[in-house]
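Let me begin by handing over the structure; questions about it come next.
Shown here: the complex without one of its protein chains, the others still in place.
Showing subunit A:
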């Protein structure tokens, strides 16, 4: 579904991704774990087109993304729930969701909205409130729900657990796991390596702009180097 080869990206003169290879197959949950500053968010921004790529290729469902601008990537089936949620704070919860389906005007929009409310009942309660007033966890739910409203084949999730209470983290991870049944492929970027690897099929470990290790998620959890460096076990 998604193939990344030799991806490089820079902020000004400082290169933060030094030639990165990554592959996500249809129906998988793949996670990229790594410490703060490893370049995980930059990777996702390159994929969604909001950060320029200086070298390498991104191929999504057989099509090169080199000349596809950010706003056309959702139409191709790639959605992102960005770092820091990035919801539309001065619009209502419902308006946020409706805008998630900006590309669509058919009756499925209403069904998808009902689905989103079923997935996160708290959003239904607050549907007419400004999204900026939601708590961090609720904003995260809204960000994920909004991304799903775009009917993606593949969802990029950036640090959904960041800053949330453990109970909420578990709830969010449950939802991510359930996306499999909806035929949504997931690329999940996380600092919470244990939580992410537990729900993922495969994982990549990222350090200072490079992939240093990859494998099936259970193998990575069992790997002594990972256990020491990322899981604190």
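Just so it is clear, a residue touches a chain if its C-beta (ideal position, glycine included) is under 8 Å from a C-beta of that chain, and two chains touch if they have at least 3 such contacts; residues count from 1.
In the analysis below, contacts and distances are computed from a predicted model.
**Q** Which of the following is the UniProt-recorded protein name of the chain this complex doesn't show: "Cbb3-type cytochrome c oxidase subunit I", "Branched-chain amino acid transport system permease protein", "Biotin-dependent carboxyltransferase family protein" or "N-methylglutamate dehydrogenase subunit A"?
**A** Per the UniProt record, that chain is "Branched-chain amino acid transport system permease protein".
**Q** Could you tell me which of A:36, A:67, A:90 or A:128 touches the chain that is not displayed?
**A** Looking across A:36, A:67, A:90 or A:128, the contact with the absent chain belongs to A:90.
**Q** Thinking of the whole complex, not just what is shown, which of A:70, A:170 or A:216 touches the missing chain?
**A** Reading the full complex, the residue touching the unseen chain is A:70.
**Q** Quick one: which of A:50, A:191 or A:214 touches the chain that's been left out?
**A** A:50
**Q** So that we can see where the missing chain sits, which residues of subunit A does it touch?
**A** 48-50, 69-72, 74-75, 79-80, 82, 86-91, 95, 98-100, 102-103, 105, 130, 132-136, 139, 146-147, 149-150
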